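Here is the structure we will look at.
Every protein chain of the complex appears in place save one, which is left out.
Presenting chain A:
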Amino acid sequence: MGNVLPPVTALLPVLLLAFTGLALLLVDTVRPDARSNTSSAVAAALGSLVALAATVWLTVTGVGSADAGGAVLLFADAIKVDTMALFFTAIFASVTSLVVVAAHDYFHDHADPAAFYSLVVFAATGMALLAVSNSLAVVFVALEMVSLPSYVLVAFFKKNRGSVEAGMKYFLVGALSSAIFLFGISLVYAATGSLILSDVGDAMGSLDGLVGIAGLGIVMIVGGVAFKTASVPFHFWAPEAYEGAPAPVSAFLSSASKAAGFVVAFRLFTEAFPVGASLAADINWVLAFGVLAAVTMTLGNFAAAVQEEVKRMLAYSSIGHAGYALIGVAALSADGSGNGAVMGAAMAHLLVYGFMNTGAFLFVAMAERWGVGRTFQDYAGLARRAPVASTAMAVFMFSLAGLPPFAGFFSKYFLFMGAIDNGFVWLAALGAVNSVISLYYYSRVVKALFIDDPESSSSLDAVDVRPTALYAAVVFAAVATVLLLPGFGPVIETAEAAASALF
């Protein structure tokens, strides 16, 4: 393809998202009085769908793959488009389009919804840029480009005390972690003299007396990654932010923003701090990630099991899933032949998770739109009035739990098998035990929806409101979750090929 089109074509998804965000902002500035909810939602959805189509087209034509001449390097090596970047961009664009479609009904009576759509698309642009960044400078700029709109999105209901409190807490933890991340980058720069990831990776082999500085920098960078992926020790913002934020924003943050954190982790810890050179220099970040993964999944699942509110339960469950995906970096080894397999499985898990978790949060958005309440009891009997949406929710819950006939089972299976093949049996065993625990609280939702009786016959009358776009988004996420079952073969092959190219 490099022969026919200029190499910058590989950046098409990022550029499309950026232009969509700017166009939304422009229209909102020129015509601020227009009731622009529908047109903004349509424009944002179209923009993200076109970006998704461009990503799929680039993947199909083989841009960045080894057959087509390897990764496309742009802007003095600061940008690198490879198959992993395209894979993650597909996740971001899918989640973004689902969220903006659902937001159309959620913000039906909001005074100024256009700002919401442009902020979501700008955050998605930052995520897509994060996926292609090949320099610590671009990583930090893109990370801030994701974070800054996210803070505003969480606090989007300016007069809702819960939303504002959640936004404040998210901002405080986020600003602190990005300062720590930045100082980590500065220490790595001090030790290696470069910001380009591959040059940093080369310099890791000859650190001499600067191992301490580089090691401290890497620990701080791990902290920044832990914040973005909502992992221990920077996880405690997640339940607050997800609970207080508007539900479509919770869906966006817990699926797309988390995947963005993982693309940074995968990129940095394969290229800038390769596992072999790091272990040779006595910087054992593999062990650090192993401990983080173990603590994160255990804490997330146990805390989720004791929640009374569905949204808060989903928030803790998303912490648990961050723990599973962390296995993708925690189960690497210096001579591991299965490194590509386990990281590819983590990528496939994030794709499946992107659909099922977004769908689950969008169901919560629908419940908020109906006004039926937030606890498990409030959801009792919903299946009688809304059978389609409840069935979709049941699909999400069983898939999140990893029950055999659902896509969530396959991604977890490949993840745990990859960990075992690479010699990390304890991580796989812990993950399996946690999956069993998670079945308890996921099935509570299904039990409430289908088996429990509603508290009174009138409590379900609110369900007669039919938010079409929200319905469409939830059903589409469910269809995608089910279709990933027969389609899992190509997904895992693409992911493993993309991950193997990194080592």
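The criterion applied here is as follows: contacts are C-beta pairs under 8 Å (C-beta built on N, C-alpha and C of every residue); 3 or more make two chains touch, one makes a residue touch a chain; residues count from 1.
Rule of thumb we're sticking to: contacts and distances are computed from a predicted model.
Peer 1: The complex has one chain missing from view, so what does its UniProt entry call it, picking from "NADH-ubiquinone oxidoreductase chain 4L", "Binding-protein-dependent transport system inner membrane protein", "ABC transporter permease subunit" or "Succinate--CoA ligase [ADP-forming] subunit alpha"?
Peer 2: So, among "NADH-ubiquinone oxidoreductase chain 4L", "Binding-protein-dependent transport system inner membrane protein", "ABC transporter permease subunit" or "Succinate--CoA ligase [ADP-forming] subunit alpha", the name matching the hidden chain's UniProt entry is "NADH-ubiquinone oxidoreductase chain 4L".
Peer 1: Which of these touches the unseen chain: A:V8, A:A66, A:A179 or A:A334?
Peer 2: Of the listed residues, the one touching the omitted chain is A:A179.
Peer 1: Check each of A:G64, A:G167 or A:G408 against the chain that is not shown and name the one that touches it.
Peer 2: The missing chain is touched by A:G167.
Peer 1: Out of A:L74, A:V141 or A:L403, which is the one that touches the chain we can't see?
Peer 2: Candidates A:L74, A:V141 or A:L403; residue touching the omitted chain: A:V141.
Peer 1: Extract the touching residues of chain A with respect to the undisplayed chain.
Peer 2: So the residues of chain A touching the missing chain come out as 137, 140-141, 144, 148, 151-152, 155, 158-159, 161-162, 164-169, 171-172, 175-176, 178-180, 182-183, 185-187, 189-190, 193-195, 213, 236, 239-240, 243-244.
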